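Taking it in order: structure first as structure tokens, then the write-up.
Certain chains of the assembly are absent from this excerpt, and the rest are unmoved.
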């Protein structure tokens, strides 16, 4: 179990603890010898390291992404803390608590999954209910779904983020669904629950959050469609048009080709799902961004992805 | 009072009724004489007309946009009905029911305005409440607000459309406001109620719906800001920042410069108002478009503004 | 069997033949009675029709898209030929030669499929060869693949067009594959053969070429991925990375999100496939367009999709 986190370490301390080895580069000394520069991570941040000795052993025994037990001392090198590493060895993933190494939703994951399943239970259409049950009864799927992040950077970019975003979106959809006639609530709710499930394979999040090969090569929309297609085949007499309309919700939920949807929304439910997804990701993303700003100013720093400053002051 | 509407007229009939003169063009006959081609409107559509006689009198006495009493007979000219006009004279607007000449919301305007005011009554912040009251207590403003359309073509493009759209948006905002912490409900609700009020001057809708000079030269965002600025000055001690944030909701509610907002949304309330406005206009517009399609096909005709076909079939 | 094609019919003729009923609209006569306007198609074009009698019977017995046997006489109505329909009854699709009703590739379909399979036979990698065999051994799939068009409008928009385009692309890929080191020929060839197979379900082409519901709701990239995913599961030990790279070729072959690919090309093979697909569709499309122009001018008419005139003159 972790004794100390990166953001607690002070210059002068001796450290003996577990980190993720997130970068490892071999460098040449002036005298022709070799040394290693390292980056060590946990959920609170990262620290640079340098190993002057035992270079060969460390180089061969630990790969990028491994959990490693590191012994060393920390000094202040030109204003930045840096660990001089004495020894480094890999640690079996089973022996660590991965939550020590990645940021995690502040909300209770178990309560959220129960809440989501409760709402799923309100879907009346038999074959949609059946489909949803098959997902929630699939323990392996549930395990991943509870852990996956919703993004690498923008919003809900932490363990449990996918579940948190999905639940928020589904509650929102429930509030809005009844406001317009002509919207099939069961279809909308099912689509909302399943819209991002491809993300459980789009990301790697065993040790740190990054895109998987599948995530970059075929992306979460395609992965999600495959998952849903497989489960639909298990449901008896799932109507073909219903299958198409449900897949269409996944296909189109980014709103336009420009944002990665092969087809744009062509049903009322698909239009609605796209807008609600946009609301939930943007409002959460911007609110988090506002809260992360420490200055007293009325304005945040420049928000590059949306190309503007945000006003974080308040009406009294 | 109207006896017959354009969509009821048959070939062979003699007509003596009131229409809007929406076009009037002087043409030259082969023999060098003159004649007039006309277009006559009421809320159900329009009919071509031609006047061979009394050309000078008609030409001088009636202008585009006038209500006119027309006598003539209708014939089928190459598959299209056309009225041969015998006489035409202007009619004072006060003597006609303008609702006979423009499409009108199917919903009850009086009930809608009461409903909207009730919701406005739930705003707690004193100066916002005071501001809203000044609008609702301004009988002249209320009269226009009850009548104005929300658009010329796309959605709610009929008398009462602005009120219908505003009410729907406000109810939607009420459902959603509580879902996210950090959103100031009173500010959002006030912005939602006032976001489009410039449209009461952006359009002309005394006789037919079209843009006014002001609508084309400065548009409804600028007009609305002027109206709100004027009423804010009447409220005692309206905080300056609150005034800016409220105006910002009007300024930014189209979401980006590309869509006509001089500044994009920079507060949570402004982001939310933009999304909700988008939902309400698009869902209503597309649903109406779907319903207007008469074919048995699963698909609508091509929807040019959104560049796609929509699926209007249903899950059984 | 067809006796006469649309482009051979003259005014004054009596016709008794089979067509596709591509449009059917009920209209109201001046006297309140009903009549039907129709559009009748075969592979050479279409003709308007009108039915004054037996309206109810025709209306109920034939739907848009049906093959119908029509008896009537043809007259010249304002410069356009029009058939006055006396009787109309549906005909079982099995009893007609559908090739009479849709344009077809000028090339020999059987020879093309043999040629394509021969080239497929040059793929050496065992699991890719196995995968391709499973497609070519699937008689039902081959039947559809031989018939499908490659597009509704732009290029190869006729029966057999998908096969013709695929074969041409594959031969081109074969010529180019060896020019650059670092390109995996087997992967490129397999991707080229399979890149558009989703089109066999994207279109309806039993009677006329149009998008299917699946084509519009999820499109051919998604459909193709599903087909390939299914066949990959049948191959023993298909390597997971190979499956991802092959799917990536399908996912990315439109080159960018803007053109409908959820992810852009990220491997050399994917870059190459996108360029070759572009060459084959554009060169064929423009060459056909040039050849369709009958004027003596050096220039074609304006080509709207590519927004230019093309020079069709020649160097002597």
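Chains: A, B and C, in written order; residue numbering restarts at 1 for each.
In the analysis below, a contact is a pair of C-beta atoms (placed from the backbone, for glycine too) under 8 Å apart; a residue touches a chain by one contact, two chains touch by 3 or more.
These numbers were taken from a predicted model, which means no experiment stands behind them.
> Total copy count of the complex, if 3 are in place?
All together, the file's complex is an assembly of 6 copies.
The criterion applied here is as follows: only the chains that are shown with their structure count from here on.
> How big is the rotation, 0 to 180°, that puts the C-alpha atoms of subunit A on those of subunit B, in steps of 5?
180
> Using mean C-alpha positions as chain centres, tell me how far subunit A is from subunit B in Å, no decimals.
Going by mean C-alpha positions, subunit A sits 45 Å from subunit B.
> Counting in whole Å, what is the centre-to-centre distance of subunit A and subunit C, each centre being its mean C-alpha position?
It comes to 42 Å between the two C-alpha centres.
> Can you list every residue of subunit C that touches 2 or more other chains, as numbers and ranges?
Those would be 213, 216-217.
> If we count contacts the way the header does, which residues on subunit B are in touch with subunit A in the complex?
That would be residues 125, 168, 171-172, 175-176, 179-184, 187, 239, 241-242, 245, 248, 264, 266-268, 271-272, 275, 278-279, 282-284, 286-287, 290, 306, 308-311, 313-316 of subunit B.
> Within their complex, state which residues of subunit C touch subunit B.
30, 64, 78, 213, 216-217
> Looking at the complex, which residues from subunit B come into contact with subunit C?
Of all residues in subunit B, those touching subunit C are 10-12, 76, 78, 296-299, 309, 311, 313.
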